[in-house]
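For this view, one protein chain was removed and the others were kept in their places.
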Amino acid sequence: MRSRVVRWLPGVVVAAGTLALPPLLSSGHLSVYILLGLAAMVTIGLSLLMGYAGQVSLGQASFYAIGGYTAGLLSVHSFPPLLGLLAAPVAAALFALLVGVPLLRLRGHHLAFATLATQLILLSLVGQADWAGGAIGLQGIPRLSVGGYEFAEDISYAYLTWAAVALTLIVAHNVVASRSGRGLRALATSETAAAASGVPVGGYRLAVFALSAAFAGLAGGIYAFYLGYIAPGSFPVLLSIEYVVMAVVGGLGTLWGALVGATAIVLLIQVLTTIGTQPGMPSYAPSVLSYAVYGLLLVVVVLFLPHGMVPAARRAVERRMTQTLTVEKR
Amino acid sequence: MIEGSVIEVRDLTVRYGAAVALDGVSLTVGAGEMVALIGPNGAGKSTLVNTLSGILRPASGRVTIGGRLAQVPEGRQMFPDLTVDDNLRLGGWRVRNRDTGPIYEVLPDLVKLRRRRAGLLSGGQQQMVAVGRALMSRPDVLAVDELSLGLAPLVVADLVRHLRELNAERGLAVLLIEQNARIALDLCTRAYVLEAGRIAVSGSAEELAASPTVAAAYLGADAPVIRASLKSLEQLEGRPDHEEEGVAR
């Protein structure tokens, strides 16, 4: 009974905090809050892919871009915006299935380069596609409206985003807790062993790949409506690397880790940007600071905290608790 | 350190994580002595050799090497993409010895192979290269890990003859790690039996060969060793030596 409360308590607290926060934030902070939620959605998918299917993707931003362009193009061409939003994850997942069939034969660094290449090809093609706005980008995307309600204010996007984060977490949690989830965990440990014990390895890998793409696609769709403008430059390779940093820092294969990693990085970058844009700082200061922090964080976490922040913290807490228990017993 | 010994191991314990591979092992090899270490698979023989050569770190205990030890590792461990000559030359890396000439004098069979890639040689030829490579570091003692494994008896006999010569002519001490107790007790004057990480028995080769327990475990008809040599006898009859698989690694 008590352990159940302990298990649910953090989730309830976080959910309550998430709901209470938006009205309290200034408009600048609200925008960070929205972008944080979107980054968290992509990171949850990537963490699933890296932690459970054991595969590095350096092209996760391409799914984000597909979601954004799907939602943007449909609503620019006068389709109902809601249709655009719903189509975003579907299109991203379909794209993942399409490229996943050949690419998921690859492993490790091969797959990392293949996903990176996919993103570069996509960006280059979109940049040359006049029907998608070319390199200038897609402008005049209307605001999202459902029925008669228009998402006009930032605060409505904040709730929309975090509702989507909650949806993502629930879906991911159910996948992880399901029978196939256990198969996935076997996959992350040893592919050969998983295959030998009857786990349909190829199918699972593809499914996780598509699911992670769907999460990123949904986030991209919201992003398009929120900003009203997207361009190839909105989805650089560096963005994909940022998601890897968030997933690795938080802890691969843990859903909380993805959330914590995204939050930690986004807030840190926000602080650095504030410092970097102080009067007297050179114009390149914000980018230098964020490059340095992304780079160093990735190196330090991979070498010294290979399981990420959340599992490390969890272990520290558990150690603390067992110590307390032994003391109590005495 | 006992005067005149080239290997001295005292109370050596080696662990792989929680698993204990060697548990309080003590052993000595005197200068110019030929000593055998026999025991079944998984007893910790290779762990001992890798600790002697410094590849593994002991958890506790002491290893003292008087002079220089060179290892002939289990499975020959060629550099398969490199020529025989380059394999030999790399053996002298530690002491900056580049002169392979003397090795070809000791092991003349290698002369005609010097430009061949080591990965393409037969098992017996590779074992010869492995011995030559170890000699390049001008050792005082040679730790030979599973000399006979997978080789035909005639090939083993040839290698054993070379070891005897090296011992007799240059005073090279040898620690021979073998599953094949027959060969080991034949070649060496003293022997240790390693079982489950501990020295079970030790003594002179004659004593051990005569001991009923050792005979039953390592020299009897049911012993794995004998089955292995019977198998290699069949191989010898079935096909010539150079058709053996010569793949290192």
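Labels for the chains are A and B, by order of writing; each one numbers its residues from 1.
Assume contacts are C-beta pairs under 8 Å (C-beta built on N, C-alpha and C of every residue); 3 or more make two chains touch, one makes a residue touch a chain.
Please note the rule applied: contacts and distances are computed from a predicted model.
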Out of "Phenylacetate-CoA oxygenase subunit PaaJ", "NADH-quinone oxidoreductase subunit F", "Branched-chain amino acid ABC transporter permease" or "Respiratory nitrate reductase subunit gamma", the chain not pictured bears the UniProt name "Branched-chain amino acid ABC transporter permease"
Of the candidates B:Gly32, B:Gly61, B:Pro80 or B:Gly203, the residue in contact with the absent chain is B:Pro80
Touch assignment to the omitted chain, from A:Leu48, A:Ala164 or A:Leu289, lands on A:Leu289
On chain B, the omitted chain is touched by residues 53, 55, 71, 73, 77-82, 86, 89-91, 93-94, 98, 133, 137, 248-249
Listed in rising order, the chain A residues that touch the chain left out are 56, 58, 102-103, 105-110, 112-114, 116-118, 120-121, 124-125, 128, 190-192, 195, 237-238, 241, 244-245, 248, 284, 287-289, 291-292, 294-299, 302-303, 306
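Just so we're on the same page, only the chains that are shown with their structure count from here on.
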Cα centroid separation, chain A vs chain B, in Å, comes to 55
